[in-house]
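Only a single protein chain was left out; the remaining protein chains are all shown in position.
Chain lettering (A and B) follows the sequence in which the chains are written, and residue indices restart at 1 in each chain.
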């Protein structure tokens, strides 16, 4: 089952979790992983009531989505950025995955 | 201490944590990192009592194991998949690590 893939990483605010899951589903990725995250950006907009994100509480989330090609990853990222990155802090980037060794139901 | 490495990533169900740690130890990797994870696969088997894994609770775990070469990573992955991926959802993939800069007791 060896195959290459692109990994899309999105770190953004926790309250967007469900909306981003919906975008991932709609674009057609078959699975994703999400982990709690803290961190710091330089956002100063009071859009979510906090000037910056503290690293002590985990009020961010980090998505990792394996996609079969770059196009699908970019489509998800573009949609997330268009809908949310004017108002919320976030970053989206791509990493190479060398090979998927085994996958069951992901 | 600059050296290259392969990073094995395994995302699977939390209840397998101890058994996977044992496999990692037995194959001979010197350390690993594990983070709580949520996510969605397409698993519909009721093997752990849940139809799919919710992204709101973190009932999955994500392992990252740095190995000195691809062979050790594949050996761990093969063993984990053979023992568990028929019955539990999971994915295993490899990423390149450019260089290990510093390591103390990992």
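The working rule: a residue touches a chain if its C-beta (ideal position, glycine included) is under 8 Å from a C-beta of that chain, and two chains touch if they have at least 3 such contacts.
Please read these numbers as outputs of a predicted model, since none were measured by experiment.
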item: For subunit B, residues in touch with the removed chain; value: 5, 7, 17, 21, 30-36, 66, 95-106
item: Interface with the unshown chain - residue positions in subunit A; value: 6, 8, 11, 35-45, 55-56, 58, 60, 62, 73-74, 77-78, 80-81, 85-86, 88-96
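The rule is simple: only the chains that are shown with their structure count from here on.
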item: Subunit A-subunit B separation of Cα centroids, rounded to whole Å; value: 20
